[in-house]
Each structure stands twice: as C-alpha cells, then as structure tokens.
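Below you will find the structure I want to go over with you.
The other protein chains are all here in position, but one chain of the complex has been omitted.
The block that comes next holds chain A.
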Amino acid sequence: MRILLIEDDPLVSDAIVRGLAGAGYVVDAVGDAESVQSRLDITHYDLAIVDLGLPGEDGFTLVRRLRHDGSSLPLLIVTARDGLDDRVNALDIGADDYLVKPFALPELAARCRALIRRATAAAANEMQVGRLRIDLAGRRAIDNAGRVLELTRREWSILECLAHHSGRVVSKERLIQAIVSWDEEISGNAIEVHVSRLRAKLGESATVRGIRGLGYRLDDA
C-alpha cells in the first residue's frame, strides 16, 4: 500500500513516514501542493494525506482541484484548525476523512486503513474486517478458518451495513432501515435477536459491540 503525504512541516512529515512505515505502508512525502500532480502522474497511490495549512496553494484548493479533475484517490485531511465548520467544509469539497492535529499515530494508521479498505471494497467488492473476509458480490462472509458463515438474509444485511461503517457506531434505526423493505415492520428487540445470532456465528473473527442506547459497532476481533 502506497500513501502520498503532502505536509510542509518536516518534523511531522518525517514522523508520519516512519510511523506508517511501521504499520506496513510506503509513504512518499512532498512539501507543497504544486509537486503533487507530477507524483500522481508517475506513481499509483492508494491514499493521500493532505495538510490543510500548506504554503502556496492550500489543502482545500488542492482537494477541490483533485476532485474537479476526476480523481477518486481517497483523501485524508490533517489540519491544525479545529471547529466543525472546517470539517463540514472539508467533507463537502470531497475529502474522505478529517483528523485534527495533534493526533496519535495509531489513530492515523487506523483511519488510513479504514479509508483504504473502503476504497478497496468499492473496487474489489470485498472487505476485510479483522479476520473476517466479506464478499459483497457473493453476499457471503468467510471467517479466519476459511469457512463460509451460514447467515440468514437479515443477518447478512446487518453485517454488510456494519462492515460498511466498521469502527463507527451504527444506530438501531439505521440497521432497521438496512434490513427491512418498506412494507415490513420490525422492532428494536428483533434487531437485538438478529445481532446476538450474528455475534455467535462470527465467533472470534470479528466483534459486534453493542453500545447502550446508541447502536452497534463492528470491530476487528
């Protein structure tokens, strides 16, 4: 997996390169937005990490330009600015995620992993959550031992919805919307039953965590 880092601060840049290298990524670092295009022309990247406060052309403009040019490269913004206005703005213009400085390297690595996974899933119709492989096209889940899990239609829909938002809390209402068609009715209790059955079938390969009053989250085992 190859990542392009656009960051002007050498200390931050160096730490990210080395930190992500430890997580198994190859990171090329550039110091300004102007040299991005030449890099993209010669190398395939799975993700770009963009600092908003760049000298010259800033991160916002770069992201907007990349999206305008039709690039589907996953973009993770890191910034020293806070305030949700910036976040809304960053996501509106086409960034995929947003991280405020100072951040912990493990969190950066986790966000990168999630973004790359999502992009890969979209491309290959397959997702990897923990030791669970989810084949979106075949509508089946394969556990760490290579066994295909026997899931009901509703259990599969729940797993698919959770996997699309893995690492994030998915509310019960959203799960209900994901598993029922418009003429069906289903209660919150029914969701709980489906989830507990799904949990039993997943075993050690991935965890469906119940968050009281908020919903469920699919975590790497």
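Assorted remarks:
What we mean here is this: a residue touches a chain if its C-beta (ideal position, glycine included) is under 8 Å from a C-beta of that chain, and two chains touch if they have at least 3 such contacts; residues count from 1.
The rule is simple: contacts and distances are computed from a predicted model.
The listed choices are "Fe-S cluster assembly protein SufD", "Cation:proton antiporter", "histidine kinase" or "ABC-2 type transport system permease protein"; the UniProt protein name belonging to the chain that is not shown reads "histidine kinase". Between the chain not shown and the residues A:Gln37, A:Thr152, A:Ser171 or A:Ser187, the one that touches is A:Ser171. Residue A:Asp14 is the one among A:Asp14, A:Glu34 or A:Glu57 that touches the chain not shown. In the complete assembly, the contact with the undisplayed chain comes from A:Pro102, out of A:Gly24, A:Gly70, A:Pro102 or A:Gly146.
Although one chain is not displayed, its contacts with chain A can still be listed: residues 9-12, 14-16, 18-19, 22, 53, 78, 80-85, 100-106, 168-169, 171, 209, 211-214, 217.
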